[in-house]
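Here the complex is missing a single protein chain, while all its other protein chains stay put.
What follows is subunit A.
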Amino acid sequence: MGLLTDPKQRQWLVRSILRYQSKLSVLLYVGGLLWFLALAYRPLNAGTYFSENALLPGLVESNLPQGFSSLQSFASSLKEEMKKDKERVPKDWIFQQFQDLGLDTYRQNFTLKYPFRMSTYAKELQLFRGENIYAILRARRAASTEALVMAAPLRSASNSKGRTDGGIALMLGLADQFRRNPYWAKDVIFLLSEMDEVGVLAWLDAYHESKSPYVFADDLPGRSGPIQAAINLEIPQDKVRYLNLKVEGLNGQLPNLDLFNLAVRLGRREHVHGDHHDPETWEGFQHMLGTMLNMMWTQASGAPSGSHGLFHRYHIEALTLEGVRLSKGMRAYSLEQLARVVEGIFRSLNNLLERFHQSFFFYLLPSTDRYVSIGLYMPPFGLMAVAALALWIMATSPQEPEDEKEREEKQLGEKETEGGEPGKKETKGGELGEKETETKKKEDSSGSGDPHNDSHSEKKKSLADQENAPQDLAVDDGDSDDDDGLELGETMRIFLSVAPVVTMSFLLGLMTYTAPHLFSKFEPSRSVSVFDVVTYGMMAVFTASLTYPYLLYRKADPDSEILINWHLLKCIGLLVQGLMLFAISLINISLAFFIAATSLPVMMAVYATKSWLSKGLQLVALLIVSPLGLLVMAACVTVIQKNTDDSWLFSPLAAMDEVKNLLFLLLVDQHLFASWTFLVVSLAYFPAWLLFWAIPFCQF
């Protein structure tokens, strides 16, 4: 609020907003949601383009020989080697091949300490050993000051994740060709990692001399310069029907859009493209929306969709080329074709002069040649989240005296600015302290006469105002002529009524956060696996948390019974929720979007009621959008996605398994890769949700 603006001028606006607030909030939410989804419509998004002109994408012709016989021979010998033992990867053979090519070839051992106790017997069983192989092709005419990485996971023939032997053969073939050429300005590192992401993590840790708590990596015997980009290959030997470009990394981080464009452009040049052109039709829109939501779904989990995801931690742009193997279908891409794509990508990366920095780092992809930038998706998302933030406060005042409206308007402005720059406030666990400081400030401000009319001092007290206003509203319900002392007492009383709820919910959040670690400390019996211990333990914690509003009332002394002001509670809840959403949206828009889209309508609608039916319905709705409810929903979606071919048959058992699986993945990712999805859910979303959970229980 500027000093020069006269708040009275806007009273008509405030009044009309107040009159239609509920409709307006619905309109904002629905409008925001539809706008967001409409971004997948071709005219509303933008075509991709190259920002980095050093890349010179696809200008150079392939240097690979026609037929590429060495690639074929590598592929067939690798196949032979893999056949010998289905459980093991022929690491020695691969090592030998790279060494025979004359590259600097090294091994690196690492140990993974499983974060959860797997067995009662011995601690050693928790340790898994793995080995990475890497070979460095030194650039002949440059000083090893920069490097590119070509990576592939080492997977045995029996691995359930799909085979990567095509990718390994392709690396060998390309290494053989690359070393013959004089034009390398950067070293090329060929990295073969065991245990997929874990191996890559160990290697990257050692390369950058950092440490992880659960993965112990040996030092690297040989190294090169800073890595500028990495391409991960998950390519089977045959029947590759299309290429899947996986970009989603740890915590929803994405590689620079230029790298993605590069892969798409070179795929097109070799006529390898999975995506067709989506026309400006309803079908086209549906397809693009499907693609975009699919990408958002993967991104929202915060788990890397391939080994490339860990490179992003070190600001190395990386993506995975996954060859999708389908037995049906006529056309298949040969390894040679794919080799040309990869060669082209590396020739272009070789031209880079500095790190990727030009194009977008925050985007959504509705198709391979269209993108939605952060500038396009933030406004609709902001609309959705602001609907909850801004409008609720006005809804709290049943009748409004003159100065009340002014104050509300100020709050509206403040809420919005707060929403605009949520990056300042990390919602991780700082909430408790924040609330307490607000209390102190509030006491100061309410004691000093009437600070609200003093427009000059209002900025300093904005925080206090936020807290004050709804409480004042409640006071004003009775008589606005109360003297200050009485008002102060009343305000304090109302605030105190809410304080235990807020404190409790955040403590419960903290408990949820620490619970898995505690559970894993228990000695599991032989019949119960650690998966089950942790899963059921978490469910128990969740169920216990649900009873907390009831406990609050039971503990209260009947004489001095405090009525919880549910208006204030809801206000605080929406504030916390809005802050959290905006903070997440800056890093992982997909996670923020899915949480906002599901939880906000329920949270906006919740109110205290005496009707049992209404209360029951509210509680059911709240349960659905609870963290566990969302997890179950996610599990169902995953199960349905997996079962696309065998009709709509849906088995609850499979969903249950998937819930366990997802929860466990979240926890493992948190420990191994420092993914913060679990942290955000347990320390920010869960407490916020608990605040709303208390509202239907409020008495009034």
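Note that a residue touches a chain if its C-beta (ideal position, glycine included) is under 8 Å from a C-beta of that chain, and two chains touch if they have at least 3 such contacts; residues count from 1.
In this section, contacts and distances are computed from a predicted model.
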item: Per UniProt record, name of the chain withheld from view ["GPI-anchor transamidase", "Vacuolar-sorting protein SNF8", "E2 ubiquitin-conjugating enzyme" or "DNA replication complex GINS protein SLD5"]; value: "GPI-anchor transamidase"
item: Touch criterion as defined above, residue of A:101, A:157, A:185 or A:289 at the omitted chain; value: A:185
item: Of A:105, A:351, A:520 or A:682, the residue in touch with the unshown chain; value: A:351
item: Hidden partner chain, touching residue among A:61, A:92 or A:532; value: A:61
item: Listed residues A:141, A:161, A:331 or A:610, member touching the removed chain; value: A:141
item: Contacts of subunit A with the absent chain, listed as residue ranges; value: 53-54, 56, 59-61, 139-142, 181-185, 347, 350-351, 353
